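Rest of the complex left out; these chains stay put.
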Amino acid sequence: MTKKRTNKYKKHIKQSPGSIVYTGENPTEKLFINTFDYSPEFVTEVELNSVEEAYNFKDSESITWININGLNHIQDIEKIGNHYNLHPLIIADIANTSQRPKIDVYDDYIFVVLKMLYYDENEVIKIEQISLVLGRNYVLTFQEVEGDVFDNIRERLRIANGRIRTLGADYLLYALIDAIVDHYFIVTETMGNKIEDLEEILFNGHIQDDLSLQVLNLKKEVLKIRRAIFPIREIISRIEKNQHDLINENTIQYYRDIYDHVVQLSDSVDIYREMVWSLMDMYMTTISNKMNEVMKVLTIMASIFIPLTFIAGIYGMNFDNIPELHYKYSYFILWGVMIIIFLGMLYYFKRKKWL
Amino acid sequence: MTKKRTNKYKKHIKQSPGSIVYTGENPTEKLFINTFDYSPEFVTEVELNSVEEAYNFKDSESITWININGLNHIQDIEKIGNHYNLHPLIIADIANTSQRPKIDVYDDYIFVVLKMLYYDENEVIKIEQISLVLGRNYVLTFQEVEGDVFDNIRERLRIANGRIRTLGADYLLYALIDAIVDHYFIVTETMGNKIEDLEEILFNGHIQDDLSLQVLNLKKEVLKIRRAIFPIREIISRIEKNQHDLINENTIQYYRDIYDHVVQLSDSVDIYREMVWSLMDMYMTTISNKMNEVMKVLTIMASIFIPLTFIAGIYGMNFDNIPELHYKYSYFILWGVMIIIFLGMLYYFKRKKWL
């Protein structure tokens, strides 16, 4: 995989700057376009067969959400981008999935890049880039693959009397961002659980060989999440401050609510960060405690039996004249002495709290 | 518990954004509403049976403090919120107990979220969210469960000639925040004592198996307290700078006094933080010192008896021709040599300060 990524960049830089290159690793077989066209009175949900069918919505009065999955279909992305007057650099950004979350404000549209985070079935964190374009009466969303966090919004759009139907495209953008940010809470919570699991393992002293690698991976996950979440604060701030015509003044309060959530998430992530960093220290003390225990066993065994063996060695000597050897009860007295030494040692280690 | 929290968020994100969901874990059986209606001349303290009874206070000239406990009674919260013209997002924030401390300034009311901190009987830190709304002539407070830090304020309200009775709702809000912040001092002090206790345990070298877990838990507590206290500085700053009609100019000095307290608390918390982080280092050195001690015992025992055992082994050999074996005093001379070696070793270790 390492090699592949290197190649990706190498290929990329052969291109002219601003050229459109798909840099993700999940190409889809076919482009998937799905639209919601709605007003308070009606809602139409259509799956389109070609990008050209999405052209009409640009100037219609009803509000339209065009969701496009499959960033590897570069020509189609470019066609629709051009039709909606997106700057070539924007189109390049949509296809380049290694973007940092950011906002670009143009006169007639606002471009937002965000990251969708989720844990896959192996508890590995996955990051998918999503680009959102807010124009007059429409929102375009570009995703790498199918499957997203917007099902709840789709259902609310289908309901006749939902608030979302009565409000503009700026509220739709808010709802989409809010859905993404809400999903971060699940991710940070899963992360929190993983940290607590490791804490418990360390506390119980079950040292596994791959523990330091697990901690390292947690560190990386925390850093990835930080990287996805932190820039959003700036994005929302700029929406608030810009007073762009496309954002209704009443909707701004909703964006501010996202801001509060993101600050809260940032706080949590920072606390997780501290916790993960502490895990390594905790791991180190656990190892040292284990070693202490090992050393104690060795020291106790050696301290008790080495002197006794020495005494046995003494009376194994072959000197002609060792008077003790010839007394009748010498052997039994010696056993007594040895038992006393043995018990004395036990008592000594007991008092030292080593036993 | 871990599972439950995940479910909580999962349920939450199924909702439309801004929908009112109680996210706490302490539902109460019934809503508890308690009001103080007062002016310099009179004070009325009533426990209400329904939220509707709290409607009249909105436009009365006397100052009213309406305290509501039981955030799980969402419909009631919503009713009273609507009556007092609170923005739907504010009502949602009141019910969502995982808010960060914050202030939202609206034209006709100021909304403040704070955290009440206290140690429960198991010395585990508890965090309870409290939302305060300052309107013209009234303050609403929303708490999760009964029991708070305001008893002192209640008593002062009941006294006829208390200063608090002569001042406006802005002073009441100040008094409530001040009571919460004052309580933080007890919390930080308890924390300080816990840290000192651990220091003493480590100093005395009583290594307990769960020490690293205790330190980790202290770290978490410090981070939680920080998270509750630090945002208050910004809250007070915004009250000071905003020059809102609802805050009398003379009362601002009192808010500034809270600010000083919060800065002082922040300083303390940061010092505790440093101390807790140092505890882990101290723990590590304690373990290493212990191991050193263990190793010394082993080394002294082994170094003394291994050479002696070797000598005994020599004269246990069965060679036909070992002249020493046949001298009359060989055995006693050997004992002399052994005792000299023994004492020499002792002296050597004494000089190395290992004994």
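Should a chain be cited, it is by its letter among A and B, assigned in written order, with residues numbered from 1 in that chain.
Rule of thumb we're sticking to: contacts are C-beta pairs under 8 Å (C-beta built on N, C-alpha and C of every residue); 3 or more make two chains touch, one makes a residue touch a chain.
Since we're looking at a predicted model, the values are computed, not measured.
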Overall number of sequence copies in the complex as this file defines it, 2 displayed: 5
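Here is the rule we go by: only the chains that are shown with their structure count from here on.
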Copy-to-copy rotation for subunit A and subunit B - C-alpha atoms, rounded to a multiple of 5°: 70
Distance from subunit B to subunit A - Cα centre to Cα centre, in angstrom: 26
Residue numbers on subunit A that touch subunit B, as the complex places them: 149, 152, 156, 162-164, 174-175, 178-179, 182-183, 185-186, 189-190, 193, 196, 199, 202-203, 205, 253-254, 257, 260, 263-264, 267, 271, 274-275, 278, 281-282, 284-286, 288-289, 291-292, 295-296, 298-299, 302-303, 306-307, 309-310, 313-314, 316-322, 354
Subunit B - residues contacting subunit A, complex: 2, 5-6, 9-10, 12-18, 87, 89, 93, 98-100, 102, 207, 209-210, 212-213, 216, 219-220, 223, 227, 280, 283-284, 287-288, 290-291, 294-295, 297-298, 301-302, 305-306, 308-309, 312-313, 315-318, 322, 324-326, 328-331, 334
